[in-house]
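With one protein chain held back, the other chains of the complex are shown just where they sit.
Every chain is named by a letter (A, B, C and D) in the order it is written, and numbering of its residues begins at 1.
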Amino acid sequence: MKILEINHMKKSFDKLEVIKDISLSVNEGEVLSIIGPSGSGKSTVLRCAAMLEKMNSGDLIYLGEYAAHNNTEGKSVYMAKKELRRFHKYYGLVFQNFNLFPHYTVLKNITDAPMTVDKVSKKEAEERAMVLLKKLGLEDKKEAYPYQLSGGQQQRVSIARALALQPKILFFDEPTSALDPELTGEVLKVIKELAKEKMTMIIVTHEMQFAKELSDRIIFMENGKIQEEGTPEQIFSTENTRVKDFIGKFAG
Amino acid sequence: MKILEINHMKKSFDKLEVIKDISLSVNEGEVLSIIGPSGSGKSTVLRCAAMLEKMNSGDLIYLGEYAAHNNTEGKSVYMAKKELRRFHKYYGLVFQNFNLFPHYTVLKNITDAPMTVDKVSKKEAEERAMVLLKKLGLEDKKEAYPYQLSGGQQQRVSIARALALQPKILFFDEPTSALDPELTGEVLKVIKELAKEKMTMIIVTHEMQFAKELSDRIIFMENGKIQEEGTPEQIFSTENTRVKDFIGKFAG
Amino acid sequence: MNIAVMFLELGKGFITTVEIFMLTLIFSLPLGLIISFGRMSKNCILRTITKFYISVMRGTPLMLQLIVVYFGPFYVFGLQLSRSYRFIAVILAFVLNYAAYFAEIYRSGIESMPKGQYEAAKVLGYTKGQTFFKIILPQVIKRVMPSITNETITLVKDTSLAFVLSIVEMFTTAKQIAASETTIMPLMVAGLFYYIFNLAVALGMELIERKLNYYR
Amino acid sequence: MNIAVMFLELGKGFITTVEIFMLTLIFSLPLGLIISFGRMSKNCILRTITKFYISVMRGTPLMLQLIVVYFGPFYVFGLQLSRSYRFIAVILAFVLNYAAYFAEIYRSGIESMPKGQYEAAKVLGYTKGQTFFKIILPQVIKRVMPSITNETITLVKDTSLAFVLSIVEMFTTAKQIAASETTIMPLMVAGLFYYIFNLAVALGMELIERKLNYYR
Partner (left out) sequence: GGKKQQGSGKEKFIVGFDAEFEPYGFKNEKGEYVGFDLDLAQEVSNRNNWELVKQPIDWDVKDMELSSGAIDCIWNGFTINDREDKYTWSSPYVNNSQVFVTASASGIKDQAGLAGKIVAVQKDSSALAALNSEENKQLKDSFSKLLEFSDYNTAFMELEMGTVDGVAMDIGVAKAQMSSRNQEQFIILDEFLSGEQYGVGFLLGNEELRDAVEKTLMEMLEDGTFMEIARKWDLQDSVCLGE
């Protein structure tokens, strides 16, 4: 089953065309990595999928339901605001800078959205949160405030926060690039666990090694277009010199 | 010739003993890397050497001249403030967060210290600066302000700023850890160039690969002590499990 | 007049001072928030109006505003003023004036909030109202507390302007006693009252600030 | 009195207003910096004294401070004052008062500077003086400009307090005309003058702020 489908997405900021024509889809349980040079539009793809930006053109489909569709003039038409609200629970987004709520404890960061948005009871929200915290090794931090945590811990809390809404798909935008190399490990481990449990994910990352190990499929983007797409084996043994160069840089 | 010599350095913050007993020396043209887990005291060693912190105990010697020496009670006694000023020109420090002066252009960032501190003429200072900017590939940025530069460019400017005072030794404190992986490359390249030109350097870094390639000698620190010291070959093939573990983590 | 009577009299005036102070705060703090919404609105007309309103309130003397609020209804609309309107007018003018200052403070606080907080809330499915009241406002309040404290201290001293509308608060009482006793001592005592009141206000605000310091 | 004469009269008062305004700024801006050094000094006594000074200046009405500065030297020390002291006293009191406010503004600006700037300068061999005047102060000025603008606008309106010491500035002129003509029109015109003056000041400050925006 296709969790997410994007058809012919185009997106411009003012005159600048950032996404030129991108189509992709993600099946249930699949892990898709997006790699590519800075400015190629990776974040913009995720932000459009998470509806933080509106596409100019293209379809956005979650679980077969259209959040936006191309009209006859080739412009994206979004559902009414009220309808769109329903889509929020299909996906979660983990930000590069965590964006935790600093005035809430770890527990409250995780329980507040289910309680406020999904009207889950406090008891159930806290039970769910504790399960997640345990899984992420943060049980003892539930009463801490974000400023009292290391970067890696903050990122794990933000993953828990997204998971608490039980999304069908999780987006990561360079989840470790604001972390010290040592803290990176913790977060990558958590993502690996999620992959094992067949969580559907799209991951924008610079960690080639990690993308290689984890992904079912990798997309290489450049200049707002998909330049190459395939399994890790295909991508890492490609003949495309652009991709080769790019991957080579990171091999060290 | 020994550019820098530290004997039996000890340093506490309040009750916390951070540096327990460290001695090291750096010969002219030598590149020394310091690695070790977070909190082991690597930055503190550099900050004491750069006299941003005062050691509690130990000698600090530049080019055979004592900036501080252990008195009979085992306490560091520093030279008079006026005398110490002389030592500033022996070393330069490149910060993790660059710490460029945001209100100065790139050129002014580089020329202001030589003019203000060393009383170099404006003409000469600018000539020196242009040579450095050319070397670091930033000629076209001389009129830019720091906020207009990428992180990698900012770090290169801060290297140029330190070099403009023609120090005998350069300290780097994780010079790339505030940079995106892609920008890291630019800065590492510059440091490699400096090493080729036999610039004396101490580099605190998390980039194992880089430390291995570049260093004449590597020190592994833990808990405020030097646990292991040797050539890259020695360190990377050590039997010490602690060091092995630490390096292993980064191999990916 | 002996010292005890003087303190008693000043004390009476002080109650009026405190009344003006409290009522002004109670009404202008929320009103300021509403005005700041207007100031940041996407509606160009609303934005222009509130911008002008704020600039007039901050750009003209409060004394004049008191006069306009009190006498305006009579001079402009020919309305007969009830006696109780005197005090109401004082509070009204103070509230209108301080709300303008508070609006600008809120605005600076709201605009300084990182975009990431809004985006995180949006992706989690919070409505705009929930985002503002649960996520943004609590953080804004923490950020603007120092500026609010500053304005509050100014308010303590501004209360003395109420006499323009014949509301006899502490400073006016002091002046009247000073006149009949031919000494400026009562003014100095009033100064002391203000100082102590301000210290108390500053202390109270500091307590609030400290309470908000449970996170960073 | 016809409109033209009224404007002329108000214009005369306006010159005094501007004089008080300018002189206060010229002296209190640098004095505030010096006081802020005292406030941040490592010397505990100096710090306590300046802290107390600032709290008194901010905690008591400016009107009272004007009276104390003018009458204090005679009544407390028995000094015979020259006649030109009247205007000097006004400026002195305003400067002492505003310097306290500015000191707190500078302090907040200086304390918000990242440590890294000091450390970078130190490693490069700058002396403490060079570090402060070349690296820190220019950045502090940029940071505190909005707060300075706020105080400046308050100053415009505070000038009317000078009448406590019989200095006839614009607002007093307006009240005099209003009394003799039994109309509130001159007060409204004075309000307009203030508004325009404030707009001009705000504009000037904005220009400076924009000039400082060449970097971030």
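Following the convention adopted for this analysis, contacts are C-beta pairs under 8 Å (C-beta built on N, C-alpha and C of every residue); 3 or more make two chains touch, one makes a residue touch a chain.
All figures in this text were calculated on a predicted structure; none of them were measured in a lab.
J.: Looking at C:31, C:168, C:188 or C:208, which residue reaches the missing chain?
T.: From the options C:31, C:168, C:188 or C:208, the contact with the absent chain belongs to C:168.
J.: Taking the full complex into account, find the residue in C:71, C:87, C:132 or C:215 that is in contact with the omitted chain.
T.: With C:71, C:87, C:132 or C:215 as choices, the missing chain is touched by C:71.
J.: Which listed residue, D:54, D:135 or D:178, touches the chain dropped from view?
T.: In the full complex, the listed residue that touches the missing chain is D:178.
J.: Looking at the full complex, which residue from C:20, C:54 or C:178 touches the chain that isn't shown here?
T.: Selected residue, touching the omitted chain: C:178.
J.: Which residue from C:15, C:81 or C:200 sits in contact with the chain not drawn here?
T.: C:81
J.: Which parts of chain C face the unshown chain closely enough to count as touching?
T.: Against the left-out chain, chain C lists 1-2, 5, 8-9, 12, 67, 70-71, 74-75, 80-81, 83, 86, 163-166, 168, 172-173, 175-184.
J.: List the residues of chain D that touch the chain left out of this view.
T.: 67, 71, 74-75, 80-81, 83, 85-86, 163-166, 168, 172, 175-176, 178-180, 182-184
Just so we're on the same page, only the chains that are shown with their structure count from here on.
J.: Tell me which chain's centre, taken as the mean of its C-alpha atoms, is farthest from chain A.
T.: Checked the centroid distances; the maximum from chain A is D.
J.: Hey, how far is the Cα centre of chain A from the one of chain B, in Å?
T.: Roughly 38 Å, centre to centre.
J.: Can you work out the whole-Å distance between the CA centroids of chain C and chain D?
T.: 21
J.: At least two partner chains per residue is the criterion; list those residues in chain D.
T.: Residue numbers touching two or more other chains: none in chain D.
J.: Could you tell me which residues belong to chain B and also touch two or more other chains?
T.: If we look for residues of chain B contacting two or more partner chains, we find none.
J.: Please name which positions on chain A make contact with chain C in the complex.
T.: Residues 50-52, 85, 88-89, 91-93, 95, 97, 99-103, 112-113, 116-118, 145-147, 158, 161-162, 165 of chain A touch chain C in their complex.
J.: Going by the contact rule at the top, pick out the chain D residues touching chain B in the complex.
T.: 114, 116-117, 119-120, 122-127, 130, 134-135, 138-139, 142, 214-216
J.: How about chain C: which of its residues touch chain D in the complex?
T.: 55-56, 58-64, 67, 71, 75, 108, 146, 153-154, 157, 160, 171, 184, 187-188, 190-191, 194-195, 198-199, 202
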